[in-house]
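Input: one structure, supplied below.
The complex is shown incomplete by one protein chain, all other protein chains being positioned as in the whole.
The chains carry the letters A, B and C, assigned in the order they are written, with residues numbered from 1 in each.
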Amino acid sequence: MTATDEQALAERVVAAMLVHDELSRWLGLEVTRIAPRHATCRMAVRADMVNGFGVSHGGIVFSLADSAFAFACNTHGRVTVSVENSITYPAAVHPGDVLTAVADEEAASNKLGYYKVDVRNQHGVLVALFRGTAYKTSRPHFPDA
Amino acid sequence: MTATDEQALAERVVAAMLVHDELSRWLGLEVTRIAPRHATCRMAVRADMVNGFGVSHGGIVFSLADSAFAFACNTHGRVTVSVENSITYPAAVHPGDVLTAVADEEAASNKLGYYKVDVRNQHGVLVALFRGTAYKTSRPHFPDA
Amino acid sequence: MTATDEQALAERVVAAMLVHDELSRWLGLEVTRIAPRHATCRMAVRADMVNGFGVSHGGIVFSLADSAFAFACNTHGRVTVSVENSITYPAAVHPGDVLTAVADEEAASNKLGYYKVDVRNQHGVLVALFRGTAYKTSRPHFPDA
Partner (left out) sequence: MTATDEQALAERVVAAMLVHDELSRWLGLEVTRIAPRHATCRMAVRADMVNGFGVSHGGIVFSLADSAFAFACNTHGRVTVSVENSITYPAAVHPGDVLTAVADEEAASNKLGYYKVDVRNQHGVLVALFRGTAYKTSRPHFPDA
């Protein structure tokens, strides 16, 4: 595939995934950049997304990062699923914060892909470090691609 | 503290956390058992909780497990925050599934607590293995407790 | 396979692995129990295993746990490799301590196995919580088995 074909496939995959992704819709997640093995996503944290301490629930930041990871690791066109994720929280997130998640592949073998997702707030402060290991099935997203 | 006092404190802490926990409310999360260093929570997966493949978004199972972890690790009465979490997904989760998350402390030092959360579906199948490391601040939930 | 056959295969696999496992030999690791999807291993921490603080190097406890994990996850007879590991350290380990690592499968799919390894010292204190995700190749350890 040419770079142009790779980019077109990446965009086609993510567009198809977004049709079904109800949770990302509820989050208000916006995909701002797609490239092969990359995704950037953005969302605003709302008052209905807090935990028992009144700050953003860990599950919100995780969901944003996990969506970015899922988009990035499927861009090559094979159906790819998450094996394992980890997350740390260097800084707290509050309602009103606007978060940007940047997902990139760090390494890959034939079957596995290793991704990192950095999540920053509107001030550029790193609020979460997310890692994801993905298993690439042999099934294509589009039989014709 | 007596065992009775510890149980009363655990319940008081979780009741206070639930007042503010808007995300757990949206999830439909129900706390079915609280004990010192333990929480069991249950929720039903809805059609608006799916990802781009039409199965439960990883963020949903994570959020359920993370809530159970947060309740369990705060039961001793000091404000306790998450340091790191990891999750794996041994089986897929579908809309309509009813999930039960069981959170227990595995080990603890003065400052840190190590928790595991097992999440099973209505058939008893393990669908997620979640781990959490928690940092215990010196701040009490209730100055009088 | 009968339970007897499964046990015999498990022991045969681990015996074959031990022939080549030079690091476990240097550690002084002893395999004290093997069963399908299980391994128990023991070792004594020596003065030449410390880190810059004079306590056991994290790599020593990790290596013990990783060996126990590798033995346990190969017992079913297919060549199985590690995908990801995590470890926490609830208590310090000192030269002279005798450590026992108990590895068990928590869940499995066709391709992946999820293991936990608890490491305790001679007083029964939990000194490490190790998790491992393993990928089962289709290659048998013994073509005749």
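Rule of thumb we're sticking to: contacts are C-beta pairs under 8 Å (C-beta built on N, C-alpha and C of every residue); 3 or more make two chains touch, one makes a residue touch a chain.
Since we're looking at a predicted model, the values are computed, not measured.
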Among A:L18, A:A44, A:V81 or A:L129, single out the residue that touches the unshown chain. A:L129
What subunit A residues would touch the chain not displayed? 86, 88, 90-91, 106-109, 112, 114, 126, 129, 131, 133
Would you write out the residues of subunit C that touch the absent chain, in ascending order? 16-24, 26, 47-54, 57-60, 62-64, 66-67, 70-71, 74, 79, 81-89
Which subunit B residues touch the hidden chain? 83-84, 86, 111-112, 133, 135
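As a working rule, only the chains that are shown with their structure count from here on.
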Taking each chain's centre as the mean of its CA atoms, which one is farthest from the centre of subunit A? C
Averaging only over C-alpha atoms, locate the centres of subunit A and subunit C and give their separation in whole Å. 33
Two-or-more-chain contact residues of subunit A, please, as numbers and ranges. 83-84, 86
